[in-house]
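All protein chains but one are shown in place.
Chains: A, B, C, D and E, in written order; residue numbering restarts at 1 for each.
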Amino acid sequence: MNTFLLKKEIEHFFQEDMQFGDISADTIFPKDILGNGIIMSKSNGVFSGEAVIETAFQLLDPNIKVILHKKDGESVQSGEIIAEVTGPIRALLTGERTVLNIIQRMSGIATKTREAVQRLQSDKTRICDTRKTTPGFRLFEKYAVTCGGGYNHRQSVNDGVMIKDNHIAFCGSITEAVARTKAQVGPMVKIEVETETIDQVKEAVHAKADIIMFDNRTAEEIAEFQQYVPDTIMTEASGGITLDNLHTYQNSGVDYISLGFLTYGAHALDLSMHVKGGNK
Amino acid sequence: MNTFLLKKEIEHFFQEDMQFGDISADTIFPKDILGNGIIMSKSNGVFSGEAVIETAFQLLDPNIKVILHKKDGESVQSGEIIAEVTGPIRALLTGERTVLNIIQRMSGIATKTREAVQRLQSDKTRICDTRKTTPGFRLFEKYAVTCGGGYNHRQSVNDGVMIKDNHIAFCGSITEAVARTKAQVGPMVKIEVETETIDQVKEAVHAKADIIMFDNRTAEEIAEFQQYVPDTIMTEASGGITLDNLHTYQNSGVDYISLGFLTYGAHALDLSMHVKGGNK
Amino acid sequence: MNTFLLKKEIEHFFQEDMQFGDISADTIFPKDILGNGIIMSKSNGVFSGEAVIETAFQLLDPNIKVILHKKDGESVQSGEIIAEVTGPIRALLTGERTVLNIIQRMSGIATKTREAVQRLQSDKTRICDTRKTTPGFRLFEKYAVTCGGGYNHRQSVNDGVMIKDNHIAFCGSITEAVARTKAQVGPMVKIEVETETIDQVKEAVHAKADIIMFDNRTAEEIAEFQQYVPDTIMTEASGGITLDNLHTYQNSGVDYISLGFLTYGAHALDLSMHVKGGNK
Amino acid sequence: MNTFLLKKEIEHFFQEDMQFGDISADTIFPKDILGNGIIMSKSNGVFSGEAVIETAFQLLDPNIKVILHKKDGESVQSGEIIAEVTGPIRALLTGERTVLNIIQRMSGIATKTREAVQRLQSDKTRICDTRKTTPGFRLFEKYAVTCGGGYNHRQSVNDGVMIKDNHIAFCGSITEAVARTKAQVGPMVKIEVETETIDQVKEAVHAKADIIMFDNRTAEEIAEFQQYVPDTIMTEASGGITLDNLHTYQNSGVDYISLGFLTYGAHALDLSMHVKGGNK
Amino acid sequence: MNTFLLKKEIEHFFQEDMQFGDISADTIFPKDILGNGIIMSKSNGVFSGEAVIETAFQLLDPNIKVILHKKDGESVQSGEIIAEVTGPIRALLTGERTVLNIIQRMSGIATKTREAVQRLQSDKTRICDTRKTTPGFRLFEKYAVTCGGGYNHRQSVNDGVMIKDNHIAFCGSITEAVARTKAQVGPMVKIEVETETIDQVKEAVHAKADIIMFDNRTAEEIAEFQQYVPDTIMTEASGGITLDNLHTYQNSGVDYISLGFLTYGAHALDLSMHVKGGNK
Partner (left out) sequence: MNTFLLKKEIEHFFQEDMQFGDISADTIFPKDILGNGIIMSKSNGVFSGEAVIETAFQLLDPNIKVILHKKDGESVQSGEIIAEVTGPIRALLTGERTVLNIIQRMSGIATKTREAVQRLQSDKTRICDTRKTTPGFRLFEKYAVTCGGGYNHRQSVNDGVMIKDNHIAFCGSITEAVARTKAQVGPMVKIEVETETIDQVKEAVHAKADIIMFDNRTAEEIAEFQQYVPDTIMTEASGGITLDNLHTYQNSGVDYISLGFLTYGAHALDLSMHVKGGNK
């Protein structure tokens, strides 16, 4: 994660949680008391958030030292230590909740993504995310997906073109919609077309879409659709795919399976931070 | 929800999703084409997000009209319409994903909260949230909890004092920790003390804490602890409480049960928006 | 003071005072010239602003060293040195006015608060502030009150409930207003009710308000009202109380006296900064 | 006041006072209840803040109507109505404190400035302010000075050059300091030089300073100094001037008297807002 | 242009130009004086900036009416009227310079782009921009390129992958660099590879780059290189191409020619605004 960007985001989060400071920590502890905190996992999963721990605490106090025991994408077992944080105890306590709120969600998403990847068990097909992220938190969620072995679809709405049913309806055909788009966008923009039938797939191929999405199709349908798509065009399956039926897509041949639930359906991983302290 | 605050937050979210605009919508649709969108539910739950729909689309285009069919806190069934949105189609499409990302999460939290309230089935005991919210999204998550029938615990870390094990350890006793805090905070600040044993409860009562939290206690323990707490002191149960065992706390007599999973464990409610358009 | 929050605020203040830089300092002094500045008091009072001096100058130049001779809340006499600041002279001169503007106001408020505390001479009754602060400057003003020995009332309008005449009028009674509020707010929110008569006080007690405010009452009235309020309910006197009549409230028994003039009526303490320099 | 700038500032102030909304107003009043508020004066003074009242309430709710009874710079007597505000009562109550906090300070400064102008009673000499303003609130304080009949000195540190003792000491002489500055600044920048003796005044005249400041001089000294200054150079008296001795400067001939206390020593004018309401 | 985004950017620009307001306009004109302004061209070129004129003036005063005589991308001749703006004269004068500063630069870029397109005279090859834009002004510059008939290359550094000499050197080969990238990026990201020789082109084709850039190659070299690239891979020529030699690339067969000078080498188009006024 880019630490410059990370700082800007985390500054915003700290301002949300403590507009006027942390009255519990500041009331109990004099400002020069030191402490240390152990961040550990209380369940099994995949960790994501190295740079968050380092960056967040040092924003509150540059004297805080962080020792990481786990790397992004590494598995954690319940009871394992993720990081040790040492420094002024006020800053440790003030930052604790926000840091946990971030890394628990990131690790939850990494865990969910890893599970999806393992359920799929495919060398060819990749798992990717969607724009169905929590507003204001996308940088973290998108990164967490990659820690779990997934891939990022569009970062934002200006990152690529998605031609959906309403665009097609307005233009009259996939052919026209793609042509209209190609007439306007530059070389780095990919054009993806949503399809539901073989005819639509053929039309999208003919129109030279960069990616063809199979919308709400079964693994069998996709395997069939896939035959009409040349190697130079990427394919994506989307809609109706769950952890339970993911394995059925193993040999569908599709390039990507996009799963909105990676970001909106992941449970936060149960992490805790124990802070102790008392000496100068 | 306060619309002034809402605008500021949603502006931030839109900037996250479209730094340079929506190339799909802007490429396909000329700027004066009108459209309409139907936001509907694809599952059963509790809706939350009235003001979000109105405020968000009007930020993108003041000419957009919103007709709401559901109110915050109202139950929705799969297939029911939540709102109709009419206006320039570019703005409808550009706003669609961000609005859904917000209201799906809010409705998910409202739904989870409603479920907790119904599982508990208590006239006395209330369900409340924690600070375990998604960073940058707290305003929405805290409000959603109230739509489901829950209550808000601290909005932020400067909203009240929580005296936990590490504060107590540093001060030497609950008595000393409360005294030190009382010596410093003003009249509007409540002091909550975490306890695990009857002796701690008695000490907290004696120290005149405003709220006593029973940390990770069973319903039976709580019912016992509760006897030592006078009416003028609020109590809260926290830790180890799930949807499955919530009913056991029905008659524990505790005032509040705080549930972190309301915000970090809720699934987004499945909502969709269908946009159609094409005429000026 | 939380230095993370402090930085954010002071950045904003510097941007106000020097959108394009300090043309006086930058024109006269080459950038590597060092200097030192002595901040001293030109009148008697109570100092507040340690962290401001350190944080502000280091924002302009991380090489600046600050030696503090006074602590927050310490008395200063005219002629006493508060701090010495050493480093690049441009940054010393550029920061001088903004730093003085902040700490003079903070020290003025600390001084005024100390005076109120001393006039009152009460072991039981505390002095507290209000929300009548300078917009954009509350973090500093609220902290300064504590340096003078006062306490903070609400930090912001979402920090607690104040039930005033117009709320009561709309609800029909104090009883109803408190009940309606209690039905909606969570465990960490205190409810304060404004009262003017014994009947209102009794009603507020009966309604289980957390705090009862005696609005514009004399010390005698308050002493009487106080008898109807149990120990578990805090009381506050507000309105019509001046430095001159504060001593009459000494034995009124009220818990808090809130004084708007602590923040809107304090004179800036006369502090100055003498900067000298010229060597590399 | 420029309403575009005003909005940006007031948005910031509202965010300070209600990070998560106004729980008192929102708990008691349903969102469509209307009300009206009367802003009136409880003391005599000069009003400043027309545009603030209009802009602030409309930020909270565009449906609010404001009728102003007083104009900026107009005298108000205790008991006189300044403005009537009508609209959704939640927004009236939420905005009340922040609006009063702004206009009370502005009116206090306007009142103090008017008093200074009247004490001076001079056709030639003008009263002006300094940069000794409350950080984050300068736009309002500088404007309020003009409402009282005063003038604005520098808006910010990049608005003009002030050559003070430390600049002179570093350069070796006023002549050299002015020359060095003139060699670097453009046509719209004025150069002001602080002087304490006739020799310094003569040197500053010779160096062609745009403004000469007489630092901590009596009215008699100034009258003498003034003789050495040609009409094309402005003069300013600063330091040691109070409301009590201002009249002695009446015939000193100086162009401006700058008074830091206009902004740091003014009391907020006692204004109140009474809100009533209850109907849809 | 997306008006939501436009507002946010222009707010920032106005704050740059008038931290404390427009003293010329505010001093001369009472606030209710109306005026009108004619924006006209003083040279020949291509206009860009419709939405800027509308949005900018309405930010300063919602009562301002704008009538546009030219559309984005339309040619303008010296002496032609681009827009008429009517409303409070203060706002017209305050906004004049900032609006002209924006639309002159945009129109200059549109004009330069149109010229490049016309010099090239190619049905196949498109002109596109680069990231060599003015920091803080990219939204406007990128849009202006499209008004002149050009295309946008990457909007930002997270919009696509560019594999340059230093990436290749680190990885050891183009093959390895592309493979490493493909292993990490998702379906919407294009990978572009810089090449200088036929061997590199062949390697990039073999590695399945999405785009191959011919770096600093003549039209002849490009025509040769192009033969080794299948239709499914886009090509781009970059470096050493000027308005003077653009025509030589007409039949090179390359898909895009990227020209940094569109944004860093365009002169502002000479536009003026004449404001008249005086009546209420």
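In this text, a contact is a pair of C-beta atoms (placed from the backbone, for glycine too) under 8 Å apart; a residue touches a chain by one contact, two chains touch by 3 or more.
Bear in mind that the values here come from a model prediction, so they are computed numbers and not experimental data.
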Inset, instruction - Could you tell me which of E:Thr113, E:Asn152, E:Thr181 or E:Gln200 touches the chain that is not displayed? - result: E:Thr181
Inset, instruction - Among E:Asn158, E:Thr175, E:Gln226 or E:Gln250, single out the residue that touches the unshown chain. - result: E:Asn158
Legend entry - Missing-partner contacts on chain C, residue numbers: 11, 14-15, 18-22, 26, 59-61, 94
Inset, instruction - Write the list of chain D residues that the hidden chain touches. - result: 126, 128, 146, 151-155, 158-160, 184-190, 192, 211, 230, 232, 234, 236, 255-256
Inset, instruction - Spell out the interface residues on chain A facing the chain that's missing from view. - result: 1-5, 8, 138-139, 142, 155-156
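Everything that follows uses one rule, which is that only the chains that are shown with their structure count from here on.
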Legend entry - Label of the chain whose CA centroid is most distant from the centroid of chain E: C
Inset, instruction - Find the geometric centre of each of chain C and chain D from their Cα atoms only, then give the gap between the two centres in Å, rounded to an integer. - result: 22
Legend entry - Computed distance of Cα centres, chain E from chain B, in Å: 43
Legend entry - Where chain B touches two or more other chains at once, by residue number: 18-22, 94, 138, 155-156, 158, 160, 184-185, 189
